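Once you've had a glance at the structure underneath, I'll fire off some questions.
Just one protein chain is left out here, and the rest sit where they should.
Residue numbering begins at 1 within each chain, and the chains themselves are lettered A and B in the order written.
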Amino acid sequence: MNSILGLFNYWIVIFLMMTGFYVVIAQGNLVKKLVGLGLFQASVFLLYISMGKVEGGHAPIIDAFNRVYSNPLPHVLILTAIVVGVATLAVGLALIVRIQDAYGSVEEDDIQAHDNEADSD
Amino acid sequence: MTAIAAIRQRDLFAVVMLFGIYSLLTAGLFMNLDAVDVAFTEAAVGAGTTTVLMLSTLRLTGRYQRRSSHSPLLPLLVVTVTGAALVYGTLDAPLLGDPGAPAHQHVAPRYIESGLKEVGTPNLVTAVLASYRGYDTLGETLVIFTAGLAVLLLLGVTPCVSQRPQAEPLDDQAVLKLVVKVLIPLVLLYGLYVQFHGDYGAGGGFQAGVIFATGFVLYGLVFGDGNVQRVLPPHGLRRLAACGVLLYGGVGLVSLFRGGAFLDYDQLATDPIAGQHLGIFLVELGVGLNVFAVVMLIFFAFSSRRGEP
Partner (left out) sequence: MNAPGPLAVLVVIMPLLAAPLCVLIGRIAVARWLALLVGWASAAMALTLLAVVEANGPLSYALGDWAPPWGIEYRLDRLGSYVLLIVTLITALVFSFAPRSVDREIPEGRQIPFYSALLLAAAGLNGIVVTGDAFNLFVFLEISSLASYALISQGYDRRALYASFRYLMMGTIGATFILIGIGFLYMMTGTLNMQDLAQRLPAVFDTRTVRAGFAFLTVGIGLKLAIFPLHLWLPNAYAFAPAVVSALLAATSTKVAVYVMLRFTYDVFGQEFAFVRMPLGSILMLLGAVGIVSASLVAVFQDNVKRMLAYSSVAQLGYMALAMGLANRTGVTAALLHLFNHALMKGALFLALGALSYRVGTLRIGSLAGLGRRMPWSSAALVIGGLSLVGVPPTAGFISKWYLILGALESGWWPLALLILAGSLLALVYVWRLVEAAYFARPLPGPTEVSEAPLTLLLPVWALVLANLYFGLNTSLTVGIAQRAAAQLTGAGP
């Protein structure tokens, strides 16, 4: 029973992760795909941070009370990963803006139809 | 649950807003899990910067999404398999909060026990980020720089001519202007505080850069980009971003030429702790400058597209 409680947190995170992943692969709108990607990544970050939690721990900033601290390493990794995620998102959005200019649409179906047309001539 | 709402919505404006709320909630959870620095960043980036960028994109691409014609079965299958693999993976994972988990046993204790002694910053996240794993952070700075370049390559920044009619988009909002005028110095001041206080509390160059940029973006939204660009011309921002990265890398090279390892801050002063302090100060400054400049550039790039059809 205890183990189910202890892992339950991970499972919620996994559920969120898969929601995002589903949006990425199932949705046709490019903006929504990026939102899905963001959800997916944010949930992976949660997974990492959960990993760093220590029962009864405190934020890893040393103070006078010499307490139990949570593990700082996952925090550092995720700080980096968040930045990488935003950077990717910004590039993705810039691409969407250009795609809108070039194709007049941000729906996958439209774009692929245009591309197939271009391929066949 | 916000996540679910976000995928059901076809009004993309609402999707983006819900995504922002989701980020904010995530930040709350990070806080709960003792990750204050991460929570801070997620709030500033996920809920702030990302939302602004997504909204700028929506302005250009239209608000509503079409119903997809594809069958959802294959994606559903892929997702289920992936999810199952993940759950399978957690079955043998250490429980949440278990202090005996291997993740807390091997490498991490040294950071917690000797971080203060070896690096001299009470905020251990800063110690690991800027010193123990400082090279990752250099990489991270370059990721931001790359993103700036990419946006520049894709959108370009056309300098905003200030006599354009929409340069003052909110002429009639006197109260708003007043509030913003009061708010901006505070935001900038807070940015500075976050920049230089990262050793002791949550914060550091990255968060500070974002906050600082937010101040200017806010000003730009209310008073028009032209005014901001007079102070911060895009070509100057490009150079500033480059300077930030070079400052970080330069610190590394100096320590290398002083006979130490790359990014070995001990070499920067006679006393290792003083060297660490100086090193961390400089690299955080580099990160801050770079992030600030890149966020501004990206913002200009998106907003300069608004006027065009």
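One rule holds for everything that comes next: contacts are C-beta pairs under 8 Å (C-beta built on N, C-alpha and C of every residue); 3 or more make two chains touch, one makes a residue touch a chain.
Just so we're clear, the structure is a prediction, and the values are computed from it rather than from any experiment.
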Item to check | Sole contact to the chain not displayed, among B:16, B:36, B:52 or B:103 | outcome: B:103
Item to check | Absent-chain contact - pick from A:16, A:35, A:59 or A:87 | outcome: A:87
Checklist outcome for this item: Residue positions on chain A contacting the omitted chain are 21, 24, 30, 33, 37, 40-41, 44, 47-48, 51, 73-74, 77, 80-81, 84, 87-88, 91-92, 95-96, 98-99, 102-103, 111, 115, 118-119
Item to check | Residues from chain B at the interface with the omitted partner, ascending | outcome: 85-86, 88-94, 101-108, 110-111, 131-136, 139-140, 142-143, 145-147, 149-150, 152-154, 156, 235, 238-239, 241-243, 245-246, 249, 252-253, 256, 259-266
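Operating definition for what follows: only the chains that are shown with their structure count from here on.
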Checklist entry - How many Å are there between the centre of chain A and the centre of chain B, using C-alpha atoms for each centre? => result 14
Next on the checklist: Under the stated contact criterion, what part of chain B meets chain A in this complex?
Outcome noted: 3-4, 6-7, 12, 15-16, 19, 22-23, 26, 29-30, 33-38, 41-42, 45-46, 49-50, 53-54, 56-58, 60-62, 65-66, 68-70, 72, 75-76, 78-80, 82-83, 86-87, 90-91, 93, 95-99, 101, 103-104, 107-108, 111-112, 115-116, 122-125, 127-129, 133, 136-137, 139-140, 143-144, 146-147, 150-151, 154-155, 200-202, 206, 298, 301-302, 305
Checklist entry - Any idea which chain A residues touch chain B in the complex? => result 2-3, 5-7, 9-11, 14-23, 25-29, 31-32, 34-36, 38-39, 42, 45-46, 49-63, 68-80, 82-84, 86-91, 93-98, 100, 106-107, 109
